[in-house]
Structure formats: structure tokens, C-alpha cells
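Removed: one protein chain of the complex. Kept in place: all other protein chains.
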Amino acid sequence: MTALAALVRRDIKIALRVGGGALIGVLFFLTVVVLMPFAIGPDIPLLARLGPAILWLGALLASLLTLDRLFMADHEDGSLDLILMSRTPLELACAAKALAHWLAAGLPLIVATPVLGLLLNLDAAATSAVALTLLAGTPALTFTGMIGAALAVTLHRGGLLLAVLVLPLSIPVLIFGVAASQAAITGPLSFGTPFSILCALSLVSFVVGPFAAAASLRHGLD
Amino acid sequence: MTLIDLANPTRFLSLTARVLPWLAGATAILLAIGLYQSAMAPDDYQQGATVKIMFIHVPNAWLSMFVWGVMSIAALGTLVWRHPLADVAAKAAAPIGAAFTFLALVTGSLWGRPMWGTYWEWDARLTSVLVLFLMYLGLIALWRAVEDPSRAARAAAVLTLVGAINIPIIKFSVDWWNTLHQGASVLRIGGPTMDRAFLIPLLVMAVAFSLLFITLHLAAMRNEILRRRVRSLQMLQARAFSSESLPRTGSGVGTGSREGNASKQQSGAA
Partner (left out) sequence: MSLGPYTSFIVTSYTLVAAVVLILIVWIALDYRGQKERLRELEAGGIARRSGRGAAGF
């Protein structure tokens, strides 16, 4: 257990350093959200209606951007081989790395959401709904994204391939995340149903992600 | 000839050479019968003649899912049993499955316009089949991205198994969600609800397309085996050329009998 805690702590520290990439995810999130009104036009009611979707898309793309760091840096300096050879099960090590990645890269996105909601003219209730769905859904994005990151780690220019592999798997999370947000805002449909499916997707990804990523790493690196 | 004999690529090649002409012939005959029956089928009271699109849309849709199932079994063969031909089967199936999925989407879209009034709708069935198509393309990209075929096979096997979750979602999407796409009328508990005049041509076309897939798949597997042999011969050739340019030492430059033979042949011919 201490080995895993150490892994989590190490990953968070590395990610929060200057070149670590966690906070640049928030910057990218901000950029995407700022770009949307330029493309859509200053139509305030339209932006408010699209608000949850824009925030979700920004969070999805920002987490995709930081995903290849999950294994790439360790692969380059050799620590990934050490992790593979250690006594802790590789599945738990992958889960620990994904947890660290979410804490360092995913949580800041959620914290940034209320601020960005202001830019899109969302009221407090709408923004908190979106933040809540992001809280439930970004772990799913990280843990399923980890599968693509593990598959692409041994490729030198694997960045785009990673995105192509991960995006189809992220589509259900996006659909239910936005559906839950919309249900909370405009309301005749219940919030509970899409939200519980979103939580279920995250829970399933906590299991499937580490196993699939560990299998990819084992087969890709031997 | 047991299943284990098929594990030997050379035997597989000779078996394929014998079987392919028959398979191709059977496919052609069944396609001809199916097309004739589709042409002769009556008009639907609601859809008119556009029901004829069903006879090519549904088989392609079934096959798009079936091929991912075949690839999943091959993926298990690679990861669990290390069956030698599993890699080859998986790689050969992917482009064919992608083509069937593309055709399912396009024929469905062309059928949707007269029937529902729209070329596309973001309902559960159409969206999940589109996701399936994207996953096929991602899988093909992954195959091509990794240089070593057996490492590519293992990565692709993991991705195939992860993506297999989509297949039951596609199948049951029309039951779980309120979709524009109609519900199951053939493969359901309680038997088909389709009239025989439409069911027969549909089943004939389904068998014909399945035979088409098997034929194409075996031919593509044969190509893949040959491609790998070309690759290993090319690597032998590269090694032979490179060892020629290096000074020969008494203990020998290379790695063993294979290279020894090649360089002996070169110097013997020179």
C-alpha cells in the first residue's frame, strides 16, 4: 500500500511542477471555452444554452491533451520499466497513476468551471450542475483514456493515434455528462438517470481501465 | 485435418488455395439468388419499393458486428492461447469489417431519407454504429502504427476486446432507448415478426454476405501471411548485404546458419 501511495504522491508532484503539464490543461480549457463565443457569435441566450456542452467539450479535449503524459515521461526515463518489474501488481500501479493524473489534471478543470461558466453566461445553478457532472465524469475520461495512453506509449509520434483511439470510448461519457447537466438546468427530464449512468461509467472504467492498460503495457513493452 | 493443423501457415495456405474457388463460387451463386429474390419481392404497404434497401442494409449491419466478434475471438487467440494465425486473422478482418460498417451506415442513411425524412439522426442505434465505424478506423490505424507485427497484434487485441463492449450496446440500443430506428424484427425472443416474403430474401442475402466475408477474409489472411514472409526475407536480404560489406573474421560475422547460407550463396555466385 505504501508503494502505491508513494507512486501517487510522486506523480502528483511531477505533474504540478513547471513542465509537468497539469496546469497547462486548465489553460487549454480556458482557451477552448474562450474560442467558442468567437466562433458562435455574441448570442448570449445561445451561449447559455450551449454552456454545458461547451464546458464538457473543453474538459474532454483538455484531459485528452494531458493524457499522453501519463506514461510517456516514465517510458522515456526508464521508470516505466521499473514499475513493470516491481512487486506491486501492474493493474494497481496503473490505477494509482490514473488517480494521480486525475487529481493533478482533472480536479483543476472542475475548479476552473465556475469561472468559465461566467464567461458563458451560466447562472450559479447551471454551473454547479456542470461541475458536479464533471466531477463524476472526468474520472471515467482519465481511466478509459489511460487505455489509449498505454497502447500508444511505445509509439514515438503516438499523440494523434492516442486521440483517435480514446475519443470513441469517451463519447458515452460526454453524452451522459451533457444530458445530466441539461436535465438539471432545464429540467423536465430527471437529473438522476443520466447522472447515475455517468457514475456507473466511471465505476466501470475504474476496473476496466487499469486491467486493459496493464495488459497493453505488458504486451507492448516486452 | 484437425484445427491444430490449421495453425501451420503453410498448411493453411494450401488449404486456402483449394477452398477459395469453391467459396467464391458459392458466394456468387447465393448473391445472384438473393438479388433475384430481392428484385422479385413485393412492395411493402407502407414503404413501397424502398423496402428493397433492407435486403442490403441489414446483412451489412449484421456483418459489421459479426466481424468485430470474429476479431474479438482472434484477439483472445492472440492474448490467451498465442495461436499463430490469430494475429493474421485479426489484421485481415479489420478493413473488411470497416467496409461493411460503412455500407451499413450509407445504405441506412439512404433508406432513412425516404422512410423517416432525414438522412441522419443522432439516436442510439445510429450513434453507436458510427462509434463502431470510428473504432474500426482507430484499430486499422493502430495496426499500421506499430512496426513489429506481433507487437501490433497484441496492442490491437487489447483494443479489440475493449471495443467489444460496443456490440451488445448496438444490438440492444433499440430496446433500451427510444430510438428512431425500428426495433428488432428478426433476432428476437419469440421469433421473427417479418413476413416470409421479405424474410426469405433477407436471410438468403445474409448468408450470401457472410460467405462473401469468409471468402474475402481467407484471401486477405493469405495475403497477410505472404506479406510477413516477404518481410522476413527482406530482413534476411538486408542482413546478407550488410554482412558482405563488413570485413569477415574467422569466427563469423553473423548470427547463424540462416545468414551463413545466404552469404555462402552470394559468394558462391560471385
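Letters are used for the chains, namely A and B, taken in the order the chains are written, and counting of residues starts over at 1 for each.
By definition in this document, a contact is a pair of C-beta atoms (placed from the backbone, for glycine too) under 8 Å apart; a residue touches a chain by one contact, two chains touch by 3 or more.
Predicted, not measured: the structure shown is a model, and the values here were computed from it.
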With touch as defined up top, name the shown chains that contact the chain not shown. B
Among B:L13, B:I73, B:I140 or B:I214, the residue in touch with the chain that has been omitted: B:L13
Would you indicate which residue among B:A39, B:V80, B:I165 or B:A197 is in contact with the undisplayed chain? B:A39
For chain B, residues touching the missing partner are 9-10, 13-14, 17, 39, 43, 48-50, 52-53, 56-57, 60, 95-96, 99, 102-103, 106-107, 110-111, 113-114, 212, 216, 219-220, 222-223, 225-227, 229-230, 232-234, 236-237, 240, 258, 261-262, 265-266, 269
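Note that only the chains that are shown with their structure count from here on.
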How many angstrom lie between the CA centroids of chain A and chain B, rounded to a whole number? 32
As the complex stands, chain B meets chain A at residues 79, 127, 131, 134-135, 137-138, 141-142, 145-146, 151, 154-155, 157-159, 161-163
If we count contacts the way the header does, which residues on chain A are in touch with chain B in the complex? 147, 151-152, 154-155, 158, 161, 164-165, 167-169, 171, 175, 208, 212, 215-216, 219-220
